[in-house]
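Written below as structure tokens is the structure these notes are about.
With one protein chain held back, the other chains of the complex are shown just where they sit.
Moving on, here comes subunit A:
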Amino acid sequence: MTSKKIVIVGSFGVGKTSLIRRFVDETFSEDYKVTIGVHILKKTVEIQENIVNLIIWDTEGTDDIEEIRKAYLLGTHGFIYVTDITRPKTYENLAAHKTYLNEQFGNVPIIAVGNKTDLLAKGSIAQMKEDMDFLDLLISAKEGNNVQRLFERMAKMLIA
């Protein structure tokens, strides 16, 4: 069994904590609680007969990624950058933030996701996917769409 540190980053209210709760506990709550400092959870996934222990660090939401304490990001094996597809402000600096993370914390995988697809009108997800091709995956922490797939994709990248 191998352990990997995954850090979830992104702006305020994009659904970082909801995403982790959906993945780890399979629950969702409409109540919004601000994450203070850092919160750590873990879940084990099995990828091609490899057991990967994902230690997931949930950070405080911030529009400026440089505001996150560097000490929390050290030794990260993979980042998940969460955005809210209904709020352009949450993904307008994505490219610059990805560059910053790779420069400061090594060339580790970064998966950028657009959360809250449950707020889109039915049938518009395919179009949204095309319009937002800078995002790797569209997910819904509320409904659970693509959440498991996201973490499995990350685990695959980490053991490759």
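Just so we're on the same page, contacts are C-beta pairs under 8 Å (C-beta built on N, C-alpha and C of every residue); 3 or more make two chains touch, one makes a residue touch a chain; residues count from 1.
By definition in this document, contacts and distances are computed from a predicted model.
Here one chain is missing from view; checked against "Monosaccharide-transporting ATPase", "Cell envelope biogenesis protein OmpA", "LemA family protein" or "Oligogalacturonide transport system permease protein", UniProt names that protein "Cell envelope biogenesis protein OmpA". Listed residues A:Leu41, A:Ile125 or A:Met157: the one in touch with the omitted chain is A:Leu41.
Touching the missing chain, out of A:Phe12, A:Phe28 or A:Tyr72, is residue A:Tyr72. Across the interface with the omitted chain, subunit A contributes residues 1, 3-5, 37-38, 40-42, 53, 55, 57, 69-72, 74-77.
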